[in-house]
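One protein chain is absent from this view; the other protein chains keep their places.
Order of writing sets the chain letters: A and B. Residues in each chain are counted from 1.
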Amino acid sequence: MGTEALLRLSNINLHYGSSHVLHDVSLELSDRPLGILGRNGVGKTSICNAIFGLEPITSGTIMLGDQDLSKLTPEKRAQAGLGYVPQGRRIFRSLTVEEHLRILERKGGNWTTERVYQTFPRLKERRRNLGDRLSGGEQQMLAISRALLLNPQVLVLDEPTEGLAPAIVTDVVELINQVAQEGTSVLLVEQNLHAALAAVQDVAIIVGGEVVERVTAEALENDPKMQKQHLGLEAAGA
Amino acid sequence: MRYFLVLIPLALLPLLLNDFWVSQVLTRALILGVIALSLSFLATYLGVVSFAQVTLAGVAGYAVAYFGPNTVGLGFPLPLYVSLPIALLLSMAAGALIGLVARRSRGIYAIMITLAIGVAFFYFTRQNYALFNGFTGFSGVIAPKMGEGNWGDPMPLYFLALGVSVICVVLVNGFVRSPLGLAVQAVRDAPGRLLALGIPTTYPIVAAFAFSGLIAGSGGILNVWFQERVSSFSVGIGPIIDVLIISVIGGLRHPTGAFVGAIVYVMLDIFAIDLIDRDRFNLLIGIVLLAIVMAAPNGLHQLAIDWVGKLRGRAEQPRTN
Partner (left out) sequence: MTLFFVVTLNGLTLAALYFLAASGFSLIFGLMRTVNMAHGALLLFGGYVGWSVVDATGLWALGVMAGGLAAALAGALVQIGVLGRMQGDELRQTLASIAISIILADLMLWIWGGTTYQVRTPSWLTGGTRIEVLGIGYATVRLYLMVFALSVGVGLWLFIQKTRIGAVIRAGVDDQDMLRALGYPINRIFVLVFAMGGMLAGMAGVIAGSALSIAPGTDLQFLLSSLVVVIVGGMGSVGGAALGALLIGLAEQYGLAYAPTYAAVVTFVIMVFVLAVRPQGLLGRAEA
């Protein structure tokens, strides 16, 4: 286990119509969890869309190990080893919890429906409930479980703590740490600085669709000026 | 200036061609072009593909037949200066009504609804005898007198159709620059934003449909004078698809492309007989439509522009290198 990059984004540009959303974004993700931080609307979700091929990039490459993902369809990218926990969770509203897990379960994988139920007894209790009948926290657990069932090499989470109660935020952070320890690379896109710093070791800060800073989580934690400048926060955890 | 480059040859063409060409090719293409223009107008500026434009043309056509001379002994003859405005008002009112029904529908929903309206009108004309004379409709609907002959003769009708076409194109260009026309385009671009600003979208949508009714109705009146009859077949699924095909060939985002589409369509219709079995015309037109949709989704007009651009690009390349 070295620090060799597993997921490598090189000079990604992305346009929505005539507006230039991502400017030469380059990121490297190794087995050290990486956080992408930035204010609302700076292009964080666009990075996820670019990684998963949900929006066509204008230029740049996306590599997973030796494999070039840039030209692949979203489904091929996921099969190559990417797991996605999207912003807003995007639970299938007409599927039950059980159905979510069953349609994605792979034989012989590290994560199975049984393991999900062991990890989240709450989901087992609610397994016959439809997706849109779950609470925000339950939906988030399901969204993460759904991605884990693919047994991905890289797990991308887009604002997984958004709108959750503080106690549940702690659970989510704990789970991310656990997943990372088991050898999955984690890319965490967050607005919640406190949660992000608890879950990742490295941080890239995005402003206006550009990567403006690359620091360790520790350095950012101890640099209120940088926090204020790029993230608009008075103090960490305020 | 550009317009005159097109118009002068069009005005001179009849001197070179016989009656068959003038009436069966040019006049027919102009009339179909006007009706298709009303569709392309909606598609371009409101972003709605309406299958009910033939219906609107039919409303005006039926009105002229009902309020004018015909040989079926039905209707209420009125002088031309009354019946023509009535016909156009009716097609505008019908357009407004369709706009009202379809106001909340976009994209494919609007297609389905306008298609359903068009076909319902078709069945209605077949079943109603009091106004539409059922299956057979109206015959002997001749154009008004003009000197020795009447406006329905090949030459006068050609120039009439040309004049109406020019007026319609000018009207469309004027409409889209007017405040109302800009509101229509704003609805196309961001209906949600307008509603959020508290600007109702119903009025521009209804107005755009009513305006398209005016254009389609003008074409419908010409068509009745050209055919000298109007019946349920004039508003059936056949003509509905024909007009759609014409707009698609010309490019749904290019209003004036409708005339290009119309001339291509009419030529295909007339000369296909030399290429293939007359009975297989639909096969040919289906394949043409499929080819256009697959290879040139923006129509021939855009295809030509692209080609010209490419040729120019290629010609310029050596210089830039």
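Keep this in mind: contacts are C-beta pairs under 8 Å (C-beta built on N, C-alpha and C of every residue); 3 or more make two chains touch, one makes a residue touch a chain.
Computed from a predicted model, the values in this text were never measured in an experiment.
Using the touch definition from the top, which of B:L13, B:V72 or B:A116 touches the missing chain?
Within the whole complex, the residue contacting the unshown chain is B:A116.
Of the listed residues A:I12, A:L29, A:V116 or A:L150, which contacts the missing chain in the full complex?
A:L150
In the complete assembly, which of B:G107, B:G149 or B:G174 touches the absent chain?
B:G107
Which residue among B:I237, B:I270 or B:A304 touches the omitted chain?
Looking across B:I237, B:I270 or B:A304, the contact with the absent chain belongs to B:I237.
What residue numbers in subunit B mark contact with the hidden partner chain?
49, 101-102, 104-105, 107-109, 111-113, 115-117, 119-120, 123-124, 126-128, 237, 241, 244, 248, 252, 279-280, 282-283, 285-287, 289-290, 293-294, 297
Against the chain that's been left off, what residues of subunit A make contact? List them.
Missing-chain contacts on subunit A: residues 52, 54, 73-75, 77-79, 84, 86, 90, 92-95, 99-100, 102-104, 131, 146-147, 150.
Here, only the chains that are shown with their structure count from here on.
On a C-alpha centroid basis, what's the spacing between subunit A and subunit B, in Å?
So the centroids are 52 Å from each other.
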